[in-house]
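Each remark here refers to the structure printed beneath this line.
Here the complex is missing one protein chain, while the rest keep their positions.
In order of appearance the chains are A and B, and numbering begins at 1 in each one.
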Amino acid sequence: MKCIITGGNVKVLGRAVHSLSRIGDELYLEPTESGLSLRAVNSSRSAFASFLFAPLFFQLYETGGAQPDRELLRCKVLMKSFLGVFRSLPSLEKTVGRCLILLKPRASRLVVQLHCKYGVTKTHNLTFQECERLQAIFDTQCCASSLCAPARVLAEAVVHFPQTLAEVTLEAGPGGKISLRNYVEDEAEPSKTMVTELWLAEDEFQAVAVVPGSRITFCLKEFRGLLTFAEASNLPLTIHYDTPGRPVIFTLDDAVLEVHLVLATLSDPESDLQPPAANGVSHLPGPSDDFGDDLESYMIAMETSAYEGGSGVPPSPTFPLRTPGPAKSDPEEEEEEEEGAVPGTPPHKKFRSLFFGSVLTPGGPSLAPTQEVLAEDSDGEY
Amino acid sequence: MRFRAKIVDLACLNHFSRVINTIAKLAKTCTLRLTVCKLYFILSDKVANGGVSMWCELCQGNFFDEFHMEGVAAEHNEIYLELVPENLSRALKTAQSAKAVKIKLTNKHCPCLRVAVELPSLSSSSRIVTHDIPVGVIPRRLWNDFREPSVPDFDVSIYLPVLKTMKSVVERMKNLSNSIVIEANLRGEMNLKIETDLVSVTTHFKDLGNPPWASEDGCQSSAQGRDLERVAEARIDIKKLQQLLAGQQVNPTKALCNIVSKRIVHFILLHEDVSLQYFIPALA
């Protein structure tokens, strides 16, 4: 893969990386025919984001897939190191004229080269790991509600909440008003917590198609990250959501850019008994017998490798993914994993995990691509 | 018990925010006392606060366009609430461009001070943000705990130097020592001193002036009777002093301190419609 980005687009890429860095510790790069996809998922798998930059975004874009049926190389790098390349956005704008990204499978290097003012060149040779496609299961079409607003309106709305606030509840209130409220845990003493609520009138939105009274609770940190990007790019943001517990999907669309942020939402205890009813999950067949009824086992990951049944069919996004363990163990990283949640990420138990699929492979060829697995995590039950 | 107030004027709103920010910097929780004419923010002398106490007084008329309150009874027409001033500060922080801010005492799930901010929006209707700040209603039998502290019988009263200079001096000294000695005389001279094994630093201020406190017999105490040269001094926790200097946003027109030798330092910051008193006890 080889691509060249010039001018203001370098900063757009930089901002995208900053936004993704709010999600996870690893950045997944996937060159495809429809563009370069950058993705990230958080450690509790309750947040997923993808930025797809169309070939037109680049001055030069070569996927490097010589034959059409050959598997393109996907890789992941440490978020911290990729972010390091784009750390200072102002200086990116001021000094960088051109950015070259080169995936060198043979050298096992992802090269990011910045051509700066005064003829200075910065070359970053990043180590990467080959990996499976990272995919969350979601379908905006299946969402019962959607909202679209200029990023600025939403950015101005979230400033009223403290930076430390973990979750926010969005509700379609009476009179077409949309409200945002800080989520207060049941255990919290009401006499101790300040409750902030904000109402946006229907006409502040570009489009409102919501189920009256619908309500979801999601994490603010990742949403803020996306808002920063959307605001800087001056793009309207669309929110697709369904019942509590189903993921909320935030999308940005542009001629050369397609962005998705998928966040788990808090499930409503009362609605837990209802059968799953939306968002591409309900029509899926149940798990195979091997998995039994234990919801926990839905999350069992499978050993995979970079083999695709030669069909040329786009990989089904609904298979469990196990990303290969790090080639060299990084104790620091593992520690972080154990510590679990980054600030702003909810404890696993409260949110259902999203599910990330990938192509299956020699390990389990009998599992045909149609054998799909549910993504519900029920950590909460123990 | 009812309370409802409204600020429309932006300058008043910003001024009120600055006062609240100051309170929030100085006290984790405090008592808000509401009367027909005034608001008081009170931090009473508790050991947990290191013996520090605060008394801040505002004339409501200078801040609020509307102000209605009804106390528990006609003869005790006051309300005492306990609250976390940081919450109020946070609620006002994003209200800087508000068209109006309403503050109201409510009782939905628990007693709350509801701050409703009306913000301009791109649409035809305003954007409304409400903050429900939990408060505790203080019963009348405890009101006596929140009496205005009397001005101590000080040895020296003196105007403070430019607060910015004093803040910077105290900030450096805080890096070097845990306690600071404030000493002053009736000639308008004040020293700030620290001394450690490594270093001793003394900053000398002069020509500060001494406020003309009227004594009981009507003559000015500073002019007569006392030895002008006699120095009153107190050693106090430097962090408490630094907190006051760094936290204050009231931009006082007058600032002064009263020193009771080896007992207490009483600071008074005055702005036309706000007065802030802060008491720091001397260290042993």
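Note that a contact is a pair of C-beta atoms (placed from the backbone, for glycine too) under 8 Å apart; a residue touches a chain by one contact, two chains touch by 3 or more.
Heads up, the rule we're going with is that contacts and distances are computed from a predicted model.
Taking the options "NADH dehydrogenase [ubiquinone] flavoprotein 2, mitochondrial", "Cell cycle checkpoint protein RAD1", "DNA-directed RNA polymerase subunit beta" or "Small ubiquitin-like modifier" in turn, only "Cell cycle checkpoint protein RAD1" matches the UniProt protein name of the chain that is not displayed.
Interchain touches from the omitted chain, evaluated on the whole complex, reach A, B.
For the chain left out of this panel, the touching residue among B:75, B:153, B:207 or B:227 is B:207.
Of the listed residues B:44, B:126, B:191 or B:242, the one in contact with the hidden chain in the full complex is B:191. Panel shows chain A; residues 77-78, 80-82, 84, 87-88, 91, 95, 109-110, 118-127, 330 of it touch the chain omitted from the view. Panel shows chain B; residues 161-162, 164-165, 168-169, 172-173, 175-176, 183, 189, 191, 193, 197-207, 229, 231 of it touch the chain omitted from the view.
Keep this in mind: only the chains that are shown with their structure count from here on.
Between chain A and chain B, the centres computed from C-alpha atoms are 47 Å apart. Chain A contributes residues 150, 153, 156-157, 159-160, 162, 190-201, 203-204 to its touches with chain B in the complex. The touching residues of chain B, counted against chain A in their complex, run 84, 87, 90-91, 94, 109-111, 121-125, 127-134, 136.
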